[in-house]
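Rather than the whole complex, this shows some of its chains in their spots.
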Amino acid sequence: MTTQVRAAIVGSTGYGGVELIRFLLNHPQVIITSVISSSSAGAPISEGFPHLNAIMQESLDAVDIPLIAAKADVVFLATPAGVAAKLAPDMLEAGLKVIDLSGDFRLKTPELYTQWYKREGAPQEDLDKAVFGLCEVYGDQVQGVDFISNPGCYPTATLLGLVPAVKAGWIDPSTIIVDAKSGVSGGGRGLSLGAHYAEANENLSAYKLNRHQHIPEIEQVLSDAAGKPVTMTFSTHLVPMTRGIMATCYAQLSGAHDTQAFIDLYRQYYEGRKFVRIREQGKLPATKEVWGSNYCDIGFAVDERTNRVTVISVIDNVVKGAAGQAIQNLNLMMGWDETAGLNFTPVYP
Amino acid sequence: MTTQVRAAIVGSTGYGGVELIRFLLNHPQVIITSVISSSSAGAPISEGFPHLNAIMQESLDAVDIPLIAAKADVVFLATPAGVAAKLAPDMLEAGLKVIDLSGDFRLKTPELYTQWYKREGAPQEDLDKAVFGLCEVYGDQVQGVDFISNPGCYPTATLLGLVPAVKAGWIDPSTIIVDAKSGVSGGGRGLSLGAHYAEANENLSAYKLNRHQHIPEIEQVLSDAAGKPVTMTFSTHLVPMTRGIMATCYAQLSGAHDTQAFIDLYRQYYEGRKFVRIREQGKLPATKEVWGSNYCDIGFAVDERTNRVTVISVIDNVVKGAAGQAIQNLNLMMGWDETAGLNFTPVYP
Amino acid sequence: MTTQVRAAIVGSTGYGGVELIRFLLNHPQVIITSVISSSSAGAPISEGFPHLNAIMQESLDAVDIPLIAAKADVVFLATPAGVAAKLAPDMLEAGLKVIDLSGDFRLKTPELYTQWYKREGAPQEDLDKAVFGLCEVYGDQVQGVDFISNPGCYPTATLLGLVPAVKAGWIDPSTIIVDAKSGVSGGGRGLSLGAHYAEANENLSAYKLNRHQHIPEIEQVLSDAAGKPVTMTFSTHLVPMTRGIMATCYAQLSGAHDTQAFIDLYRQYYEGRKFVRIREQGKLPATKEVWGSNYCDIGFAVDERTNRVTVISVIDNVVKGAAGQAIQNLNLMMGWDETAGLNFTPVYP
């Protein structure tokens, strides 16, 4: 019989944290032993999240590393920028496995982090310890490690949509333009005017053009796939819906490849990876078709008039873009079936 | 080891049908052996519902009772008004267990059905065979039967909110007024101007005041609970959201009972029933707190100024108001744990 | 030729203030001479409200009563609770006409205010000076006065839906139950978790049952109409839309009056009042049908089974429930056509 892994969640009162809870409660090999919040320690988690009434009675713990190490084997960090950089090294030291959902360990150098996040980054030696857990691309590097940096929501959608084409040399990486759109939950539970209902509803806005902190994370992986430095144009838009990300990716073709060829290429690349679904010719995925699930659905349109391909990639930002992929990383790390605890059909309608 | 029950779903291309699929795929004792649609037979179900790509490859079967009887042990009817009345008797005859999600077998006489549904009803002898499966009220009558009529969405929310108080004699049944509100999915997948996005979005409307076909279904159960005929006022409103029903129920108090007394009464009545959650004093449930799940959450406010109680009862109309409760009925019918296949945490946010 | 009245708006950075600007810019006899905000003084108003770019270039003024009195003839107070109580007396003293959109002067005694608003109210002598400007009921009392207290959003919808029936003695006032629903803008521009997009979207919640501060305002007018004290049940719900209020009002009939009789009664009561539209038999108004306009639409359903009437009354909460009615009050106060500046067709879809 399998021993269950004991999990702690830091940042349990954010959307990523509460979604980790939803999935881990369903995980056959994991038991949640501590839900942690620096701001609400002591209160029952169901007070701030009444949907957990009668499901999770636990009160929130404070951030106390020795205590966490005593209660848990693995810790998920669903914390704001800058927090994981401080916590993760000590947690690793205390013998915990760490899966960080923030951006603190995604970039390869502190300088790059500072440039895009406008704050001091984790030291180089700590960055070097983290494995970037884009499961369907770097999954084999994750197995057996202790420290995973979970990819961002935009990078996950974008990279799953672009890596196979870049790797195959079918598109010119210098021509990549990504027009990304996200639901409002991407901004978290912290209050802001942009997420105020009467402002966000019946509204569509663009933000952080060319300045989004996910840009270097994407370029890092694209450069790796291309074997040379890649710079791209990346735009983010706020869409009046709670969940969902769509990355509409444009690039100039290198060579003659039609839509069906792209479909075949991607199906081959993602063979055996349950959570990536490639649509057949003439069909494009919509965000609602992955809602609440860990799927990433991808569709293609090659245009002969312009010799460009458009790749549409959709995920649920809170699941495949955060909590779901984090659990998928745990599964890979532990050598389990990567779908354990994640076999949820998208909720429709 | 348990043998799995084989299930067929008629009406698989409606919202109730597709939600039955989502939950049954997760049910440890059930296997779906046929998904059936009279209108789309032959097509893969994922063609009309792309979220099922790579999850359910099956093509839709036609409605063929002998074939269904050969492939399945139990059949769910998620069909428009009038269809189940024709299919159910022959299906029972063919040895199938039947769970009907439509209104065809909910009312006790054909005359009552004709009066409210404005069409001919099933004959009395067929009506007499069906057990009304409001699980937390009539659950003990469901065990072991072959034919269940699954309650409507509005009746489920309303009755779970009112039955304990009526049964206890704490409210005057002649003063009951129910102001019910539903998300747009309650109208199904059939196109209509009222469900056209640009008309329903940023809009709130009332409809079928005093004429909704769920009224006699509610009054039937309230009369049963009161031990005398109950007539009530019932209003329905369309709210710009996909899922969710709230029944705001008003009644004059019989005797002095404060909010906490109501809470205690209901907690006692629903003791051991996992899917009804009674909120503590000062807390009222919101529809999002049960979204995607089989829960019914209930809260109370007694007003001393007016000597009235207000009961707020919320469900997800497609789950506890349709597919979820149907599966809960299957569980009770088979003598299984009533939560089998239904242990989903509400999706939040 | 008419001289234009000069208007100042205090609280120009709230939704009520900015809607006053939209309508007054269109008013033939009014010119806005000062937009005022205590929190953002000095900044251009279009900085916080970019939709006003190239339309209104003015910077926000601070609250300075002598300056306002020098620049304006009339001042609108669209301020949070407690502010108008302090400002209005001095403004009146300084010779300004004052129209207060807050609740500070709506209740007839300081004690009642303290009981419901949980704060100290304006002194009795100041309360006595204000005229309650529910235009279609008290319009004749408004003409020529200097100080108007503009009704609340819920009271406007509720009272226009109930006053004629109460006045005519057609319903029993002791049986009135009002189930009110509002769009999220009713909570203003101040940030709160309840108005956070990911929480409010796809959600329906009830709040402040029996405790809403608009209750005494409604009861005050109903008591006046009934000629005796009226106590009622009043519930408020938050609906996932930006604008719109619906009051669904229930009451026991006094005497035999069918739906058409109610329609006739109300058409007679509101004869000549353009902004109240009574729907014909079988039609019920929806909030979208008054969206962005100053209309209040009312429909009826009498139920012979229960001997009750249901009255549906809808308004745009920011217009007829705030800025629009305030301007209508200005028009009545000045002896102008009550529709001046308000002749906007609802925006549909």
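Structure notes:
The chains carry the letters A, B and C, assigned in the order they are written, with residues numbered from 1 in each.
Quick note on the criterion: contacts are C-beta pairs under 8 Å (C-beta built on N, C-alpha and C of every residue); 3 or more make two chains touch, one makes a residue touch a chain.
Just so it is clear, the structure is predicted and the values come from calculations on it, not from any experiment.
The full homomeric assembly consists of 4 copies of the same chain, 3 of which are present in the displayed coordinates.
Here is the rule we go by: only the chains that are shown with their structure count from here on.
Once the centre of each chain is set as its mean CA position, chain A and chain C turn out to be 46 Å apart.
Spacing of chain A relative to chain B, judged by their CA centroids, is 36 angstrom. The mean-CA centres of chain B and chain C are about 39 angstrom from one another, to the nearest whole unit.
In chain B, the positions touching at least two other chains are 201-202, 242-243, 286, 288, 291, 349. Listing the residues of chain A that touch chain C in their complex gives 15, 183-185, 189, 191-193, 195-198, 200-202, 240-242.
Residues 177, 179, 181, 183, 198-199, 201-207, 209-210, 231-233, 235, 237, 239-244, 246, 248, 250, 284, 286-288, 291, 299, 301, 303, 305-306, 308, 310, 312, 314, 349 of chain B are the ones that touch chain C when the two sit in their complex. For chain B in complex with chain A, the residues that touch the partner chain are 15, 18, 21-22, 25-26, 49-55, 185, 189, 201-202, 242-243, 274, 277, 279, 283, 285-286, 288-293, 297, 318, 343-349.
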